[in-house]
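As you look at this complex, bear in mind that one protein chain is not there, while each of the others sits in place.
Chain naming follows the written order as A, B and C, and within any one chain the residues start at number 1.
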Amino acid sequence: MIRTVAARLATLVVLVWVVSLAVFALVLLIPGDPTTTLLGDNATPEQVTALRTSLGLDDPLLMRYWRWLSGALQGDLGTSMLSSYPVTQAIGDRIGVTVSLVVSALVLSVVLGLVIGVLAAVRQGGWFDRLTLLGSSIGIAMPNFWLGLVLVTFFGAELGLFPTSGYARPGDGVGDWVAHLMLPVVTLAAGGVAEIARQARASLVDTLRLDFVRTAAAKGLSPLSIVGKHALRTAMIPVITVMGLQVSRLFGMSVLVEAVFALPGIGSLMVASVFDRDIPMIQGTVLLATVVVVVVNLLVDLSYGWLNPKAALT
Amino acid sequence: MTLLDVEGVAKSFPARRRKAVVRAVRDVSFRLDRGQTLGVVGESGSGKSTTARLVLGLIRPDAGRVHLDGMDVLAARGDRLHALRRRMPMVFQDPYSSLDPTWTVRDIVTEPVRLGRRRDRAVPATRAAELLELVGMAPAFAQRYPHELSGGQRQRVAIARALACDPDLVALDEAVAALDVSTRAGIIGLLQDLQTSLGVAYLFISHDLALVRLVSHEVAVMYLGRIVERGPTERVYAAPAHPYTRALISAVPVPDPVVQRNRTRPPVLGEVPSALAVPSGCAFHPRCPLATDICRTIDPPVVDLDDGHAAACHHVALITKEGVS
Amino acid sequence: MTTVTTRPESAFAAFRRRFVRQRLAVVMAGVIAVMVLVALLAPWITPLDPNAQALLDRLAPPSTKHWLGADDLGRDVASRLIIATRATIWAGLLATCVSLLIGLPFGLLAGYLRGWADTVLSRAADALMAIPPLLFAMAIVAVLGRGVTNAMIAIGVVTAPRFFRVARGVALVIREETYIEAARSIGCPTGRIVRTHVLPNMMSPLIVQISVTMGFAILFEASLSFLGLGVQPPDASWGSMLQRSTRFAGDAPWLVLLPGLAILLTVLAFNTVGDAVRDSVGRENRRLA
Partner (left out) sequence: MNAVLEINDLVVEVATAHGPMVVVSNVSLAVGAGETLGLVGESGSGKSLTTLAVLRLLGTSARIASGEILLRGPDGVLDLVTLPERRMRDVRGGRIGMVFQEPMTALDPAYSVGEQVAETVRRHLGLGRTDAWKRAVELLDRVGIPSADRRAHDHPHHFSGGMRQRVVIAMALSCDPVVLLADEPTTALDVTVQEQILTLLGELRDESGLALLFISHDLGVIADISDRVAVMYAGQVVETAPVHELFAAPRHPYTRALLRCVPSPGSDRLATIPGTVPTFDALPLGCRFAPRCEHAAAVCEGAPIGLDTVAATHFARCVRIEEVVS
């Protein structure tokens, strides 16, 4: 087990390193001179030189990468090109919002998705199954920001049930916090529920056809125990892969949800940074989000060993 | 006249877990004459399929020599190797995956003809019909796709493809194992007829001892990557010289209740060990009723008995004197 | 001699027979055909000029003049929806092409040849897939500059690892098929094996993936345009129409509903057709799709 964890950690380090390369390489893609982007066309040559020195743009590429990477390892992702505000601090101020949003949506997607998927699979071909297939197709194809807008229009604006924008810290009242997150979480979770339900259904339907399920039935076990004890455990393996992908997807999609509901998370920070072409801020946000995703995926990977003892061997 | 000459061929594969090595084939030597059939028998993990692939130049061995009609197969590269392979094509076990599902039967059976030419010139339309007729199929099948054929028909197409190479040798890797009894009989009959009319040699790989006995002139018995016994078929079956061969032959149930129930059968111990951990000395010793200390330490050399019958066992003398029970 | 009993059916005919049996997929294939047609003919079939502002018609509800109402600048919603089909289909095609051109060759290389090339490429693909796709695309747009072409290049780059994975996975399965070994055993050179055996057998999974990527790209185009990073004003896109509508949702709900339904329908169409293609592939290559 320790060896497995060590091996997985090593892969994780390589993975994050490759991501850091890709994120750093973004700077190289900027057409023209970054200083022009920042200072505009009317800057004096002196201003340009000063900025180039302060950003270290004249140093060799490898040195710049090393400086950025070693900084990042120590928690220093540089400073904003516009406000000279530290990137780490800017992200730290806002990450709480995004994490509460993503985690709540993930939990909701997993719980609802699994329940729906399993119920559909055990009655394969029934009305609930067909409804699930149709519903999940729609859920996957639906732009979630549109769902957000529709929810705002009908639940928020028309019925006045929930606040439609802004955020309340849990410290200022849990009820308020929950109310503010309600619509965003539902919006964000819709696609996840659809994906997980669909995968859980497909995987369980496939598993129920396997020989060992027939063996379990030939032992005289009840349907509940056949599905719950035997089939589900094997069927969960591909579902868990999808859950891992969902973390990455939800992080991305939260940008849209934050935009719809005016939530001050890292998504809105990202949007603002993209408009300002604030490269250090963008690099920091992408890198940090990826690290979170990769760590969650590691946990997912490790749970494979428990579900499928054969995988733990290799 | 020797067609195929194989000398000391060996191959190991790296295992999935590091450091371990699968010793698939160890020191395999045999000869096969033109127009003859060599049957290779063995249980799973005996290395019989790997041996065929090594001989045909599909996998590169770690050691050894292979000559087809005097030409060094292992030294050949590029076009020369491809041309050599066409002189000894292979027919595979699974009739459902050995034919490309996107191709018609016509294209499948004439592919070797096209490959053998300098340019992709059109193959005469009659060629496909000739080949199909050779394997007992109507010319109309040429327009069919593999998924429209039964298992037996697919295997006939695979044989037709092999014949299109104008081969000296056809390797048959469990070619009838996936077929039903009655279909199998038809394919075996076809193979026998083709050998008579075309003089093609067969490398007949099978786990079915009764079938090997029926079709082979010579037989080689493999166990954990080695040939433990080889010789003329009837001699090996009538007087097996290796304890493994004896165990194997007696384990095959005879389709006659009177015979089957009155046979004395030496018990076979345990199962075939993993090729990851081939036992020291004679690989068969943990399961052998005759094993002594020497078997545990020294791998027995192949000893010639008479008339091309040879076996790799320290106790050959003991067994042959005692005769078959 | 065995004889032929029924008429031959090509693999494609069998595929068509199974596909046509799936009613919803046939309808959705029709939807895609209509979308493409509308995109091609858009400039000639819009009832009004999609960019013409008429302040008197500001937020006008559906009427005989504006079938589907007008937006906050009095522009005809129906015309804008129609013209936006162009951006949508074009964006999907562009992104899918970029994705295909990067993903397919590398995937084929990694899957068929294995070895160190596979290890390096797979690691790189894993890493790129770990980056949240929308964030990655936004970052690329940030450096390349806003606009639909850059946005679609970004989406193509972001989805390329998925294409790579599919191509690699399929190539891995095909290289283990006995018909590949059979081709080797009759002396077929590697290049010819890849060309005549591997690629044709990859077609159906590739079509599935192209279809899914189209849907994905259209969804992403809408998302980026909604954030103001894709199609730039005054050009219309379903995503950018939604962005403007946010402020008037209460007064003019049709501004919110219609573009969203258009996106939903289009993405649903591509996904459904992709799934149906996969389900229609015969037993003989079901494993691949």
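We adopt the following convention: contacts are C-beta pairs under 8 Å (C-beta built on N, C-alpha and C of every residue); 3 or more make two chains touch, one makes a residue touch a chain.
None of these values were measured; they are calculated from a predicted model.
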Visible chains that the absent chain touches, using the contact criterion stated earlier: A, B
Missing-chain contact, candidates A:Thr36, A:Ser70, A:Gln89 or A:Gln124, resolves to A:Gln124
I'm checking contacts with the chain that's been left out. Which of A:Val16, A:Val87, A:Ile140 or A:Ala216 qualifies? A:Ala216
Across B:Gly8, B:Pro124 or B:Pro253, the one contacting the chain not displayed is B:Pro253
Per the touch rule stated above, subunit A touches the missing chain via residues 124-125, 210-212, 214-222, 230, 233-234, 307-310, 313
Sites on subunit B contacted by the missing partner chain, in the whole complex: 43-44, 150, 152, 180-186, 188-189, 192, 207, 209-211, 213-214, 237, 247-248, 251-258, 260-261, 265, 268, 271-272
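Assume only the chains that are shown with their structure count from here on.
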Taking each chain's centre as the mean of its CA atoms, the one lying farthest from the centre of subunit A is chain B
Looking at B-C and A-C, which pair shares more C-beta contacts? A-C
Taking mean C-alpha coords per chain and comparing to the overall C-alpha mean, nearest is chain C
Could you work out how far the Cα centre of subunit A sits from that of subunit B, in whole Å? 54
Return the distance between the CA-based centres of subunit B and subunit C, expressed in whole Å. 49
Report the inter-centroid distance (CA atoms only) between subunit A and subunit C in whole Å. 22
Complex contact set, residues of subunit C against subunit A: 123-124, 126-136, 138-145, 215, 219, 222-223, 226-229, 239, 242, 245-246, 249-250, 253, 256-257, 259-260, 263-264, 267-268, 271-272
Of all residues in subunit B, which touch subunit C in the complex? 56, 58, 81-86, 89-90, 92-94, 96-102, 111-112, 115, 136-138, 140-141, 143-148, 153, 156, 158, 161-162, 165, 171
Per the touch rule above, subunit A residues touching subunit C in the complex are 14-16, 18-19, 22-23, 26-27, 29-31, 137-138, 140-143, 145-147, 149-150, 152-153, 157-158, 248-249, 251-253, 255-256, 259-260, 270-271, 273-275, 277, 279, 282-283, 285-286, 289-290, 293-294, 297
